[in-house]
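Take a look at the structure set out below.
Note that one protein chain is taken out, while the other chains of the complex remain in position.
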Amino acid sequence: MMMKEQGRPVLVIGGGPAGLQAAKDIAEFGEQVVLVERRKELGGAPIRWSYHTLAPDFRPTEEVMGPLVEFCEKNDNVTVMKGCVVEECNGRPGEFRVRIKDESAKEFTEMVVSSIIVATGFEHFDARVDPRYGYGRLPNVIGINELEVMLKQRRVVGHDGRPPKRVAFIFCVGSRDRSTNPWCCTVCCGVSIKQGIEIKQLLPDTQVYMIYMDIRTMGLWEKMYWDSMEKYGINFIRGRVGEVYFTGERLLVKGEDTLVRGPFEVLFDMVVLAVGIEPGPGTKQAANVLKLSLNEYGFLAPRLPNVHFDSGKEGIFLAGACVAPMSVEEALSEGSAAAMQAVKFRRNIVKKVPV
Amino acid sequence: MTGKEQEKGKKKDKEIQTEGEKGKFIIERRYVDDSRIIEPEKLELGGVDMSGRWGTLVLPRTLEDFDTEIYEDVKDLPRGGNIGKCWQCGNCTAVCPVAHEHPEFNPRYLIHIVKMGYTSEIKRHHKAVYLCSGCGLCSAACPKGVDPQGVMIAMSIAFKAHEGELKEL
Partner (left out) sequence: MLEKDGTVQLGNDEKLELTKDDAKLLEILSSQRRAKLAFGTTEDYLKMLERMKELEKKGEIIVHHVTEEYDPVGVRTLSGRVKRIPTRETWQHKSCGQCGHIPGYISAFYWIMSELGIPYVDDTNQTSCTAWNYYGSGTSNPVALSAVFLRNMHVAYEKNAYPLIHCGTSYGDYKECRYLVIMNRDIRERVRAILKKVGRELVVPEELVHYSEWLHVMRHEVAARRKHDVSNVKVAVHAACHTYKLMAEDYTYDENILGGRKPAPTSSVALALGAQLLDYSNWYDCCGFGFRHILTEREISRSFAYFRKIRPIVRETHADVLITHDTGCVTTLDKSQVVPLAQGYKETIPVISDSQFAALAMGAHPFIVCQLQWHIADWKPLLAKMGIDWKAAYEEYRSYLDKVKGGMKPAFIRSPPRRLEPRGGAKAFRVDEPVMT
């Protein structure tokens, strides 16, 4: 791996939207950046889960992620290390000595970096933890992450290979719940509604029901909510689901319609769970290695909750969903902000220390 | 419970039909809807007399399906076309002068049960649609342009067309 003599690079941990944007901005500043990604491919959640389109205007994911990934892989200032994990970090701000492990080759690389950006992203909630919905046990109960792949392949079908005639989306699975995760994942409402619309575009005769607690399509995402009802005839049931039971043929969804103040038990063909965002193993690992504090929810805790990039530790900056649940567009902005901080930091050091 | 099911379960004997008198021995009577109470005037099995309260059954109120036939009709009727835009915010009921005096008239709720196709609820509440005064405050207050004033008119026509099914048994 080539290290230019101009100075120590910035280390970016995590190759998702935030990390890629950060790496791109730093490289365009003319600085060196080392991008370490745990998985064997760049792109984070949008690529890993094959997101079909991005809210709010149904932009194909490639349009946003493609240029980022291509830039980082091709640009001379960016050194990409895939399948790697930062194992150790010693030294001091401006001179962090890190040890990076290649998971498959079982090799180590040691280097000195000036500053670090942590952009380790998130994991989708594993709905097996919440047994109400029968995820992982019953056929045709899937998560919004699994539905994206089906939409991308233009093939939404049940386990029997047939398209569903009636689909239920259950909001807030693994979020806003003391028994699983107490926070709100901010994007699931919008993503679920986006997917509902895409199902209707693909299968116009399929009935789509959204079973929600609240609808949180923030800002300009609100348009999807209006369109879902007004243009696509998607139905909304305010209430919660107590149990999903497989009759042997279809899924019986048992819940309460709050507005009727009464129970409903209706048969559906497919149930999609809006599985939320939770901190992943990469975040925990980075926090351990860099001695960063986690808040009560397990996300990285910035010094002030209102300023995400400031980790409270000199030379280390935070960006993206590892700090709080957020959308791709927000993660991109956070990556850029962290990049700015990292470069500012590096150049201050360069001024003080003779090269 | 669909109408057909209620029919199957009943014996040929007469039922106590007078509203308010049915099931008056049920302690939490006011929470149970009249149409769900089956109190036989005369019932016996194997020589044992189970008439009146001893043979009373209360039908369940679980909503088992979405039957959107009436909804589809409303959408096609004049001024009913925007019913699909309703997101149950309740602005219409909030400004409705009739609802303030007669809580049994709730324009938001009528739209909800028609959109969802909850037949048992439509049977219970459809008659209330005639309480609408047509004042139009709802349509002025509605943030989505549902035009509840018009939807009420369309629903009344749709309910009349489906009169037979909606008759309480």
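For reference, chains read A and B in written order, and residue numbers begin at 1 within each chain.
One rule holds in what follows: a residue touches a chain if its C-beta (ideal position, glycine included) is under 8 Å from a C-beta of that chain, and two chains touch if they have at least 3 such contacts.
Just so you know, these numbers come straight off a predicted model, no measurement behind them.
In the full assembly, the chain not pictured is in contact with A, B, by the touch criterion defined above.
Contact with the undisplayed chain is limited, among A:Glu70, A:Asp214 or A:Glu243, to A:Glu243. In the full complex, chain A contacts the hidden chain through residues 131, 137, 178-179, 243, 245, 247, 252, 254, 265. Touch with the hidden chain on the side of chain B covers residues 8-11, 23, 25-28, 32, 37-38, 40, 43-45, 50, 53-60.
Methods note: only the chains that are shown with their structure count from here on.
In this assembly, the C-alpha centroid of chain A lies 45 Å from the C-alpha centroid of chain B. On the side of chain A, the complex with chain B involves touching residues 207, 215, 225-226, 229-230, 233, 235-238, 257, 259-260, 262-267.
Taken in their complex, chain B has these residues touching chain A: 61-66, 84-88, 109, 112-113, 115-116, 118, 121, 144.
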